[in-house]
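Read through the structure below, which is laid out as structure tokens, and then see the notes.
Only a single protein chain was left out; the remaining protein chains are all shown in position.
And then chain A:
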Amino acid sequence: MHTGMGSLAHTVGTYAAGLAAHEGEAHAATGFTAYAWLLVALPLAGATMLLLGGRRTDKFGPVVATALSWAAFVVGAIIFVEMLGRGADSRAQNVTLYEWVTAGTFKLSAGMLVDQLSMVFVLLVTFVGSLIHVYSLGYMEHDPDKRRFFAYLNLFVGAMLLLVLANSYLLLYVGWEGVGLASYLLIGFWNWNPAYATAANKAFVVNRVGDFGLTVALMLMFFHFGAVDFQTVLGKSAALTGANQGFMTAMGLMLLLGACGKSAQFPLQSWLGDAMAGPTPVSALIHAATMVTAGVYLIVRSAPIFEAAPTAQLVVVIVGAITLLFGAIVGCAKDDIKKALAASTMSQIGYMMLAAGLGPVGYAFAIFHLLTHGFFKAGMFLGAGSVMHGMNDKVDMRRFGGLSGAMKITWATFGLGWLAILGVPPFSGYWSKDKIIEAAFIGEGWRPWVFGGAALIGAGITAFYMSRLFFMTFHGKKRWDADDHPHESPRIMTVPMIVLAVGSAFLGLILSWNDMFVSWLEPVTGAEPEGAHPVVPVPLLLTLTLLLVAGGVFLAWMRYWRDDVPVTAPAGSLVTQAARKDLYQDQVNEALLMRPGIHLTRSLVFADSKGVDGAVGGLAALVGGTSSRLRKLQNGFARSYALTMLAGVVAILGALWVIS
């Protein structure tokens, strides 16, 4: 962006043009794409079968679920190949399923938008999802409720695909709630443990706050455009001028609130750490690779809305920057391997959010980073699961150390993921994250310096905490308990890890070849504005980033490999203590939201218990009081009923006569 409003107008212009062209392309589906509904139907069929089939499906259910997930991947792959076969201008297709709602002039058909952006998600979700299904076959082997677990996993895959394929905000909302439900069920999967059930409830409640935002955004759309489908809403947003900016800003902020809930962004980030209570494959699939990135998808998909509301866009960047630093700082102090990874997820999604808020310079890289992150973070989570598998389900990294010898494959695959997230060339993360840092430095005034600086510092901290995690787990002295006998996990678990590790290593390089990925997404996200250069020369920026990363790794090496790591955590500085407590996010939430909420609930309960029937629970005071009083009129005497009727007729007729 060169100059203030001029560049804005330019961007919006590009958008409108791009979108107009894009909408022109989204014609009715032909060929195999018309079967896109199978993507959603297959996993949902699996979930239905397993849930309704009951114990009869215990034996073969998990395998069938896995097969259905792969089948969805195959369908996705065929559609993808077909899409590749068409020209870039005619790739987006609209699959209309049925007339969903027809009420007066408001018509909404349930349909799927199969375009370049949704295809990226389809392939990521089905591929990584299927790998994790396979991994779970091993990881959950001895769990008595294995069938239920796979049913939920299938439910998740189906709902996530519905979310990304929906062609309207309303259908997206259905998928959005579906993944929320699956996430809730899976976090609390081991709900015999009250702490886990609480974690599930926390995720549920925090997500409701976000969903409230999405609902309001939907209402605003309906109010303003009289429609909720992408084509109308985005088309009209792109064509908007400054006059409606307040409205667009409100809509953007509400969408952002929804995105923050789902993607664990500041200030709705607190549930993600606790969500690690779920089985590790769930953390890998839902709380690292796919569901938590839905917020980024929402922002990128709604790009024209944000383009028309620069204030909302700025807030997106700010939220991203805060979260990326927040997550990174928290990650430095966590000793629980899964919680450290969760903090890192939060931080990486912060990067994506930041990129998504930057506008056309960032959209493609936000999605690119989302894709590579999906691979390396899922791989690392599976690695963590493998470590827990070998270490009696322990998660405290202070009890690990020196595992590289005992678990070679896990070490190697985790190592590749580590290099990828650090952004070391030529591993995947380098191609996506460094591009985001570069993009953050584009602009004028204070913005590039603040946001670029945050992204740059974040990279350094990332290097530190990820190396800390890696070294504490796999290197240094062994700090195992006496009864720990770490061993490599079975083949069925290591193979998915290896596949993901290969992706972590090479995916970025391959997709960056000839700017393949960015140009693939261009019809959807709009072209990168010409001549946008970072305020700092690119080679300097690159050197600076790599130096910071090297510094982070070195510091971690000194403290967590070379020196002995104490088995119990030292008291630490004030910052460490704060970081260990997630920077007091729960305390803040408690003071701001929970306490007043509790008082409100208490007073309601008080009013409730004063109600008429204690056994049943009472009523809110006002309605209840009126109700009890009115109830006395219903005294059981036919004569007074007849009198009521007569009085009613006389009163109404009398009133009308008086009026006229």
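Worth a mention:
By our rule, a contact is a pair of C-beta atoms (placed from the backbone, for glycine too) under 8 Å apart; a residue touches a chain by one contact, two chains touch by 3 or more; residues count from 1.
In this text, contacts and distances are computed from a predicted model.
One chain of the assembly is not displayed; among "NADH-quinone oxidoreductase subunit N", "Cytochrome c oxidase subunit 1", "Amino acid ABC transporter permease" or "Tol-Pal system protein TolB", its UniProt protein name is "NADH-quinone oxidoreductase subunit N". Which of A:E99, A:D393 or A:D563 touches the hidden chain is settled by the complete complex: it is A:E99. In the complete complex, the hidden chain is touched by one of A:N392, A:S573 or A:S627, namely A:S627. Contact between chain A and the absent chain runs through residues 98-104, 611-613, 615-617, 619-620, 623-624, 626-628, 630-631, 633-634, 636, 638, 640-642, 644-645, 647-649, 652-653, 655-657, 659.
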